[in-house]
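Removed: one protein chain of the complex. Kept in place: all other protein chains.
Entry: subunit A
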Amino acid sequence: MVELLSYQIFLSIGIIFLQVWYTCLLNLEKITAWWSSRLNNIISISGGGVISVSGGSGSSTHIIEIIIRYLPVWTILSLGIYALSMVLVRVHTMKDCPEAAVELAKEIEMAKESLRRKGLVI
């Protein structure tokens, strides 16, 4: 296994991501066409009763176009949401133990007594 430093791992992921995004942007029309034809196939198979949300082949901007054009924004947004939810879950599940403080206070008293008996003078 190649031993990479942390920043190198992030750098390589970033470069691969940019490469993929760049390729998608270059072939945007092809992807949009393929996606709308796929949607039309699904609509016709399901009997035509489904309302096309993105406006079908007649609209000017497809949802897939918006997704691809702003892919870095969506990625960063999802990363942020992931981070926030992980932290909030952790904070929520972190157990509060007030009984530990009470127990500690008791043990402190017992320890003080022990030390006094052994002859410790502070």
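Methods note: a contact is a pair of C-beta atoms (placed from the backbone, for glycine too) under 8 Å apart; a residue touches a chain by one contact, two chains touch by 3 or more; residues count from 1.
FYI, contacts and distances are computed from a predicted model.
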Just by its UniProt name, which of "Trafficking protein particle complex subunit 6B", "TATA box-binding protein-associated factor RNA polymerase I subunit B", "Dolichol-phosphate mannosyltransferase subunit 1" or "Mitochondrial distribution/morphology family 35/apoptosis" is the chain not shown in this complex?
-> "Dolichol-phosphate mannosyltransferase subunit 1"
Contacting the left-out chain: of A:13, A:26 or A:104, that is A:104
Footprint of the hidden chain on subunit A, which residues?
-> 3, 5-7, 9-10, 83, 86-87, 90-91, 94-101, 104, 107-108, 111-112, 114-115, 118-122
